[in-house]
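One protein chain is absent from this view; the other protein chains keep their places.
The letters A, B and C name the chains in turn, as written, and every chain counts its residues from 1.
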Amino acid sequence: MSLLIISGSSRDNGNTEILAKEAAKYFDGDVDWIYLRKQTIHQITDQRHTENGFTPVEDDHAGLIKKMVQADTILFATPVYWYGMSGYMKTFVDRWSQALRDPDLDFKQKMQKKPVYVLICGGDRVSVKGIPLILQFQLICEFMNMDFKNYFIGEAKKPGDMLKEQNQLAQMKHFFI
Amino acid sequence: MSLLIISGSSRDNGNTEILAKEAAKYFDGDVDWIYLRKQTIHQITDQRHTENGFTPVEDDHAGLIKKMVQADTILFATPVYWYGMSGYMKTFVDRWSQALRDPDLDFKQKMQKKPVYVLICGGDRVSVKGIPLILQFQLICEFMNMDFKNYFIGEAKKPGDMLKEQNQLAQMKHFFI
Amino acid sequence: MSLLIISGSSRDNGNTEILAKEAAKYFDGDVDWIYLRKQTIHQITDQRHTENGFTPVEDDHAGLIKKMVQADTILFATPVYWYGMSGYMKTFVDRWSQALRDPDLDFKQKMQKKPVYVLICGGDRVSVKGIPLILQFQLICEFMNMDFKNYFIGEAKKPGDMLKEQNQLAQMKHFFI
Partner (left out) sequence: MSLLIISGSSRDNGNTEILAKEAAKYFDGDVDWIYLRKQTIHQITDQRHTENGFTPVEDDHAGLIKKMVQADTILFATPVYWYGMSGYMKTFVDRWSQALRDPDLDFKQKMQKKPVYVLICGGDRVSVKGIPLILQFQLICEFMNMDFKNYFIGEAKKPGDMLKEQNQLAQMKHFFI
């Protein structure tokens, strides 16, 4: 079994990644990471209804989709920026619309029923204010027929604070179900 | 009175912009547009807690913030991509965290109580599935102390379909309150 | 074609009912009303997992379910009390769990694909604060396999204020789709 963690953080070792690393300890199988901040991903140009479809884009996106397709389980880990997923992650997800039209990828078919986990982390009352983002991931999974297994809303303010959050870290033991 | 329309669409004259243009007809004052797809805006690197703060970024972002600050009223117009604002708009909004630390901009103070309107447009049952995005804009406005006046959830599928949506277009008469 | 309007208002001719009456003018078929405040409906005792199932309850509930089953289209019209449906309506809906176990009613089967409309009305920024209630109705419809066609969030404060809301009343023309 393999787990692919897709991190939307803009910084190394932020609180979201601390939490995701802790969760990864309890995953029974191989763990691979994609750090979106280290990838080149262009914004989408919506050509779903253009006669010739999408113009191919030279960047890292298709390679990342291939990794998603190969993984048994996906964990989306993103800090909550402005009550949503980070721009890194949103830019990545928007381009799925292009990937869906790429017959070489067979993206939607291959993602079907794939177990998906979501880990978000924020500061200011994120347990309530992060709710729209959980609803968004739920809708994304529904559209893709992915199996939204579990989510966790982490709370920490300054970089590294999560290292001291024994209670939250302990809950990672039961995250993968 | 001036209105600034910030468009997150990836295409010219998409359904969201058709709707926003219709609304603009009924705004009593000057109307200016920002098309985010024509701007260079880099993803944020979160340096809120870095000793020396944010590293200055060479792109169009600060200029756009200046336009926001000068406008009397803001309309965010974005297609619903993957049940959220477009990556163009999310990338733009994420960088507000940097703008907030820029003393030259006085961003938060100047946005206080500014009337904000939100217009989103999608296809698949967007009146329900667009709800998390409305909640997100509500939280954004709350954080910035902006005055979230009204929103509209438009529904149309193919490019240009909105031109035929007489009922939706007619509702734009009452959008600015 | 027949429409059944189920009103959760506690008062006669409140703003919610004014709006529902206006909508009813544009329904092409017979219109019938249930005023829950005039019915006797007891709170549920959850006996879904009791050996002998639910103890029969002597009140008006089963009769109302029969009306729902017979109607072609249902409109739930409720004022927003404390950011939810009224207690009258919630008490009525809770008892559906009992009705679902009543073989004489064949409730779930008969409600399948039935078109459902929701009209809620409130005062304080209800277009945003009424959103959790719309999400709740969406989930209720999903569970029952009912077809959630459209909703409208009305805003009015004092009794009768809706009569002056020409814009909102006009939108009732397009409510049934």
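Quick note on the criterion: contacts are C-beta pairs under 8 Å (C-beta built on N, C-alpha and C of every residue); 3 or more make two chains touch, one makes a residue touch a chain.
Please read all numbers here as calculations on a predicted model, not as lab measurements.
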- prompt: The chain left out touches which of the shown chains?
  reply: A, C
Statement: Of the candidates C:65, C:116, C:131 or C:146, the residue in contact with the absent chain is C:131
- prompt: So which bits of chain C touch the chain we can't see?
  reply: 9-11, 14, 37, 43-47, 49, 79, 81-88, 90-91, 93-97, 124, 129, 131-133, 135-136, 139-140, 143, 158-159
Statement: Where chain A meets the chain that is not shown, the residues are 127-128, 131, 134-135, 138, 148, 150-151, 167, 171, 174
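Following the convention adopted for this analysis, only the chains that are shown with their structure count from here on.
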- request: Give, as an integer number of Å, the spacing between the C-alpha centres of chain C and chain A.
  value: 38
Message: Two-or-more-chain contact residues of chain C, please, as numbers and ranges.
response: 135
